[in-house]
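Only one structure is covered here, and it is reproduced in the block below.
Every protein chain except one is present and positioned as in the full complex.
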Amino acid sequence: MIAGAWLCLLAPLGGALLITLCGTRLPRRGAAWLSTLSVFVAFAGAVWSFFGLRAHGSEHGSVSTAWTWLQSGSFRPGLSVLVDPLSTMMMLIVAGVGGLIVLYSIGYMDGDDEERRYFVYMSLFVFSMLLLVEGGNLLLLLAGWGLVGLSSYLLIGFWHDRPTAVAAAKKAFVMNAFGDTTMALAFFVLIAHSHSLDYATSFTTAGHLPQTTVDLVALGLLGGAAAKSAQIPLHTWLPDAMEGPTPVSALIHAATMVTAGVYLIARTHPIFEQARTIELIAAGMGALTLLVAGLVALVQTDIKRVIAYSTMSQIGYMFLGAGIGSYANGMFHLMTHAFFKALLFMAAGVAIHAVAGEQDIRKLSGVGTYLPWTRRAFLAGALALVGLPPFAGFFSKDSIIAAALHAHWYGVILWVVALAGTFLTGLYTFRLYFLVFPGEPTAFVREHHHAHGGKEGPWTMLLPVGVLAVLSVIGGWLQFSPLWHPLTNWLEPVARTLGVAEPTSWQEGLSSGLAVALGLAGIAVAYLVYGRGRVAVPRLPGVQRALEHKLYFDEAYDALFYRPAASLAAWTRRDFEEPVILAAGPDLGEAAFDAGRGLRRVQTGLLRTYVLFLGAGMAVVAIVFLVVR
Amino acid sequence: MILASAGGVVVWIVWVLAGFACLASGVAVVSFSNPFYSALALIGNLGALAVLYLLLSAEFVAAAQVLVYAGAVMVMFLFVIAYVGPEQETPWVGGPGWQRVAGVLAAAAIFLEIIVAIGLKAGGRLRHSEHVNAPFGSPGWIGRLFLTDHLLAFEITSIVLLVAAVGGVILGAHTKRRDALGEPG
Amino acid sequence: MLGPGVAWYLGIAAFLFGIGALGVLLRRNPLIVLLSLEIMLNGANLALIAFSRSAGNGAGQIFALSVMAVAASEVCVGLGLVVAINRKRLSMDVDRFSELHG
Amino acid sequence: MTVSSFTSLLVWLPIGAALVIWVLPLSRYATGSLAVLVSLLEVGIWIEQAARFDFGRGGLQFSQRGAWFQDLHVSYHVGEYGFSLWLVGLTVVAMAACVGYGFWVGRQRPRAYFGLMLFLTGATVGVFVAQDLLLFYAFFEAMLIPLYILVGVWGGPGRMAATVKLLLYTMAGSLLMLAALIVYGLKVGTFDLVDAPPSASRWIFLGFMFAFVIKAPLFPFHGWLPETYREAPPEVTAVLSGVIAKAGTYGMLRIAIAKFPEPTSYYRTLILALAAAALVYGSVLAFRSTDLRGVVAYSSLAQSGLIALGLFSGTSLGLDGAVLQMVAHGLISTSLFLLAGMVERRATTDQFALLGGMARGRPAVATLLMTVGIVSLAVPGSAAFAGEFLILAGAFQRAWWWAAIGAGAIVLAAMYMLRAISGVLHEARGSLVRDEALDLRTGELALVVPLVGVLLALSAWPAGISHHSFARDAPTQAVRGQFK
Partner (left out) sequence: MISTPHVDWFALSTILVLLGSSGLALLGAVLVPRRARRAFAAAVAAAGSVGGIVTSVWLYVDSASGHRVVADGFYRDRWTALAQVILCGTALATALIAFEHVGRRDDEHVAEFFALLLAAAAGMAFFVGAANLMTLFLSLEWFSIALYVMCAIDYEREGSLEAGLKYLVVGSFGSASLLFGSALVYGATRHIGFAEIAQSVGRGGLSDDLLLVLGLAMIVAGLGFKMSAAPFHMWTPDVYEGAPTPVTAFMASATKVAGLLLALRVLQSAFPQEAHLWSWAFAGIAVASLAVGNLAALVQRDVKRLLAYSSISHAGFMLIGLSVGTALGARALMYYLVPYAAMGFGSFAIVAARERELGQAVTLDNLAGFGWERPFLGVAMWFFMFGFAGLPLGGGFVGKFYVFAAAYRHGWTWLVIVGVVATLVSLYYYLGVVRAMYMRPAEELRVAAVAGGAPAREPLLHASVGMALAVSVGSLFAVQPLIDLAKHATSSLPF
């Protein structure tokens, strides 16, 4: 099973290196298939280690170390993989969904003149993500954490001659670097106290740290998680990240990377449980995000941005779940979300692909008539997202909401917010659906679609969509909290659900009922407003402007951080570096030169001056001698 | 005793005269604007010095002073002065003002330092001086010294003179042949 | 010894030395500069003779005699230079020789 | 020839080769290939030496001692510790690449040029292996001579001012060091770095530190840096920032910290503050630089600050990380400046305003610049990350805020380095980037790829250095024992 884990980890890396080294000697198609193959091999490895773990019995996760990666004195983190229920689950999700998406990209990226680079980046990303989830200690986790940030930077900026893409990529990287930094600081605390970053050691250390210290550690980790998972206030990079190719958005910014925060909380929950306050802050952060994202999603006009905001809001749910302590449900929602969100993105991708890259929903409307299967797939995804039974979202989301209700007074607040979220979800999701798919195709759609050739898309694109559609229907049946919960059991040894997050059955029932009802309400409103156009959109210009400006987060950051930094730098160069530092030396030299010129004036060339100096010098020496003796 | 004291008085008188002549001629040398007169004044100065040397019972030096210096050297001087021709148009003094002031100050300083040193010492060992016997300063005595204790000094002096002679020839006498060759000087 | 003590002679010597120095410091005619140098040397000579008298040994007188020779040779070279300068029709003014400076 | 004479060989082989090159009237091609050959030979010798090096054992190895002048107990004493071994390796590898670059671009007046480059190699190796104060000083100065001429003759239009600044600044430092080392050596009665006992004199310490702080450089003393890095020929700038600057930090470790424990702890806060200042200041200025070289120049100021932070944190983590970071950053900035030179050869400028869009159709330059740039901003998992992580972890043990400042600076690093990369590679094509501007040629790849390869290998196993720099991997004991 360890072998499976290594295979899983190294296959994508091998694929990336192979494509890089072969360069143009490898045909584009070859590169594409090689990368796909590598990811599917990784999936095979994941399956292998999953069954291996099943065979051993899931309790004892096992670590295997290749070599000591970094060593200084007693601090010696190894290059090691960890196979335990949590990591295998993530491996399966990442490699599986990843494989489908890479396969999808073969069709989507066909004809781009830098396909090879794209697939190298894709494989590199899958490797980094797997390193993140399999890493046997916090340092490797941080390494994977940074590498996924890197590959997301590379992929967002893939079309590097678009300034917007480059800017978005930089933004994403810098924000994630901030997250990495806070995590690193948290790790420094652990190192200072235990000289180790192994999970076990760190968790025991966290046990007997002073409360403030452990709070700080948890806060650092939370910073990383929030940055990676685009939670308020570190969320602004995610919508911009939609500049990347759609499969990238599906893979990185929906299915896998952005959910790493949830994985981190689940993985390091012992630390978070020592710092309950911080954990609840995480939950609150999730709640806030799901609400705000849902609101903003209402007014977006870019199909991918809408989905991106819904992603934020769904991750909000996961944070909420993990924050209050029902890690299993968080992870469960992570999985289902991976299915249906990837599905939504890829279906949207098919649409976009069909109309030559147009993403504005107002121009896209009616595209569904030409793309019946895509339309159905999208619908499935949408329903799963809203969380109607029997679609996947229903099972995972409602259990989170229910768990919230159970958790003390603050849980109730979170519960209310979560329910409000479901209404918004229904609203913005079906706003999108009604605007894009049904109805008369616009002229724009018509011409581009005919230009496109009338097909729905190559099978490489349709197959993954189909698979995911199926998964987002049945994927949720894996666990139905009141009745059967294999996933929770599976994760038990690694991430035991806290008592406060174990809802009673009536709570389950109440939450589910309300959630479904509110979801339906949202859909209904959307239908009335956008589907039939019976009801006009309420006129709230102030609110709308605020929402269209995404609540002015970007503007605020620009004013708070970027501009001050830039002007500080400019000031330093203009008013300190150049006049002081660079000029200091020359000024001193000039002084010496003046002295030299003075001496030069004394050197008159007159014989008598010279004699005078000789005589005067003698006289002075004589006087001194006579006086001193 | 009387003779001694009388001798003392005579010596004093001679000393005063010679010393005055010496100082006066010295000042004259420096202050004449015509080098010819200065040279003449220097001859006087040398003569006066010779007298002082006699008073200090250095007969041979005095003689040498008169013969070598006042004789040979000054003749050379006068010859050159005549050859060059008196240069009245040369300003007596000039150059920057601070130069002049500082010059006077420096010279005065040197002079005063020596005077002070001597004056403060005059009470001490300078007052009494060794008693010397007859041959002191006599040519034979000098010659003996030159051949014994100060042999090297004697030899070196001759070398110095030789070198100077060569130098004088190179610098002073080169032009004749060039003129003979009719080249511009 | 009869008459004034050595100190008095030294006074004269000092005066000669000083006045010679003054000449070198002030005068611009090379010939007179040379003459002033001679006076300085003679001042030194007088001091030597005087000391030799008071010390009662002959070193001073020998010294003085060789100084005369040295003075003569300096004069010889100096005059040679003067002649050479005059040959080049340059003016007899040391201040004119100031193209080397700075 | 015994094993221990390898060290001397590393020092004198290139210098001898330089003399040969100056004396023999060889053709341009022969001269260049001879120089490249010699520098590769250096690498070979070093590898042999590293293979024979006994990392388990502490203390000096490959040491050799001969009389220079006994009168004041000055001797010719060379040898290597673990960390000096790595720095020597950095030197020979980087110099080989730079000599190769000079050969590739066909510098004018090849005999003078290659002779000086080899001389520089020898002198720099000498600095890292000298175990006698005066010998150390001699090599420390000798490095400047070829640098002065290399920058002054083959440099850019502003080279005159640049060279004068470089020389006067660095000499100002090293002359004070001369005074300090005279006082120290005479006080303790020997100039031998191994025998000399530690001293508590703060003045002497400051004298030494002044030289190192200028060489490294740290914050207020970097006046020579921007101009020199901009005017020097790219490969010389590469050597300067990649290798020569490390001589300063090496001196801090080998002399200032090891021989002056009391003053070190007395001035620790001050120096840490300077280091942090260099780190932040350099990052901030790099963030606003308008040209590639400017960015890299100021970033290496920041890196020196970081290394000093690790050294003076006085913790094992910090020291290990500092050594690792010295090597990593040496490789990084060498390859970055070489790449900058290659970009300049194609676009005749390194101004971002005139560059851009180079990635389109030039995969090699894009890949290499991207890789090195990414490593240099310490993306987790890279060698630079390992070094910085250790350094900051060490600094954190000294006081949390040093680590906080450093971490903030690393975010800045991400900002300026991405800006630089995009400025060259991405967005619309720059006005001076013509279609004729080709991708990297094989020769150029042969120069940079090995460096990058070493860098990636180091990223796969940073422990290789961090674990093998000090005796028994106990840096603080080694320092306390003054590397006896």
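Should a chain be cited, it is by its letter among A, B, C and D, assigned in written order, with residues numbered from 1 in that chain.
Convention: a residue touches a chain if its C-beta (ideal position, glycine included) is under 8 Å from a C-beta of that chain, and two chains touch if they have at least 3 such contacts.
Predicted, not measured: the structure shown is a model, and the values here were computed from it.
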item: Chain not shown, its touching partners among those shown; value: A, B, C, D
item: Residue of D:L120, D:L178 or D:L418 touching the missing chain in the full complex; value: D:L178
item: Interface with the undisplayed chain - residues on subunit B; value: 113-114, 116-118, 120-121, 126, 144, 147-153, 156-157, 159-160, 163-164, 166-167, 169-171, 174
item: Absent chain, residues of subunit C that touch it; value: 6, 10, 13, 17, 20-21, 24, 30, 33-34, 37, 40-41, 43-44, 47-48, 50-52, 54-55, 57, 59-60, 62-63, 66-67, 70, 73-74, 77-78, 80-81, 84-85, 88, 90, 94, 97, 99-102
item: Where the missing chain touches subunit D, by residue; value: 22, 67-72, 109, 134, 137-139, 141-142, 144-145, 148-149, 152-153, 159-160, 163-164, 167-168, 171-172, 175-176, 178-179, 182-183, 186
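Following the convention adopted for this analysis, only the chains that are shown with their structure count from here on.
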item: Core chain by centroid distance, with centroids computed from Cα atoms only; value: D
item: Separation of mean Cα positions, subunit D and subunit A [Å, integer]; value: 36
item: Subunit B-subunit C separation of Cα centroids, rounded to whole Å; value: 6
item: Approximate Å spacing (C-alpha centroids) for the pair subunit B, subunit D; value: 72
item: Residue numbers of subunit A (touch at least two other chains); value: 604, 606, 608, 612, 615
item: Touching two or more other chains - residue numbers and ranges from subunit D; value: none
item: Touch list for subunit A against partner subunit D, complex; value: 20, 23, 67-73, 75-76, 117, 131, 139, 142-147, 149-150, 153, 157, 160-163, 166, 169-170, 173-174, 177-178, 180-182, 184-185, 187-189, 191-192, 565-566, 568-570, 572-573, 577, 581-582, 584-586, 589
item: Partner subunit B, residues of subunit C touching it in the complex; value: 1-23, 25-29, 31-32, 34-36, 38-39, 42, 45-46, 49-50, 52-56, 58-59, 61-66, 68-77, 79-84, 86-89, 91-93, 95
item: Interfacial residue positions of subunit A with respect to subunit C in the complex; value: 600, 603-608, 611-612, 615
